[in-house]
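Removed: one protein chain of the complex. Kept in place: all other protein chains.
Then we have subunit A:
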C-alpha cells in the first residue's frame, strides 16, 4: 500500500528522464563553480599532449603514426578523472545519501552522472582532437567521422567508469582502485576506438571503418544496459 500525498510523486519514464537531466545540469553547475575538476583535466590534457609531441617529434611521420594512440590515452585518462569527480562532488559534501533517499529506482542517478560526464567529455574530447590535430599533423578533413568515433568510444568508456566510480564512491583508496578495475574492462572499447581512428586517418573508406563503429556501438549498448541495471544493487546500503 502506498500513502497518497498532495502534489506527490509523478512516476514513469518521463519523470525519470527529467530527473536524469536535472541531476546532470546540477552537477555541471557545481563543476563549473568548483573549477577544480575542469582545471585539472585541462591541465593534464595540455601537459600530456605537449610532452608526447616533444618526445615523438619533430618529424611528421612518427607523430602521425602515434596520434591515434596518444589521443585515446589522453581521452581515457580524462574520462577516468571526470568519472571520479562525478561522485567526489557528492562524497565531499555528504549529499550522496540525499540522492539515494529520493524515492523510485536509483538508475536515474547513474544515468544523470553519465550524462553529466558526457556533457563535459564531448567538448573536452573535441578540444583534445583539435590540439592533437595541431601538434601531431593529424588531418581533420573527416571531422564528423572522427567525432562519431570519439563519441562512441567515450560513451562506452564513461558508462563503465561511471558505474565503478559509483561503486567505489564510499570506499577509501577509490582513486587507486578505479583505474585497476576499469582498464581491464574497457580494453575492447579503447582497442576498437583506436582502430577506427587509425582507419580514418589512413583514409580507409567508411564501410571499412564501419565494422569498428558497430563493435563500439555493441559495447556501448551492453555496458550501458548492464551498468544501469546493476547500479541500484551496488548502491544499496
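Worth a mention:
Throughout what follows, a contact is a pair of C-beta atoms (placed from the backbone, for glycine too) under 8 Å apart; a residue touches a chain by one contact, two chains touch by 3 or more; residues count from 1.
Just so we're on the same page, contacts and distances are computed from a predicted model.
Only one of "Tetrahedral aminopeptidase", "Hydrogenase 2 accessory protein HybG", "ATP-binding cassette domain-containing protein" or "Glucose-1-phosphate adenylyltransferase subunit GlgD" fits the UniProt record of the hidden chain, and that name is "ATP-binding cassette domain-containing protein".
Of the options A:49, A:67, A:89 or A:216, the residue whose C-beta touches the omitted chain is A:89.
Within the complete assembly, residues 1-3, 5-10, 15, 18-19, 22-23, 26, 29-30, 33-34, 89, 93-95, 97-98, 100-103, 236-237 of subunit A touch the chain that is not shown.
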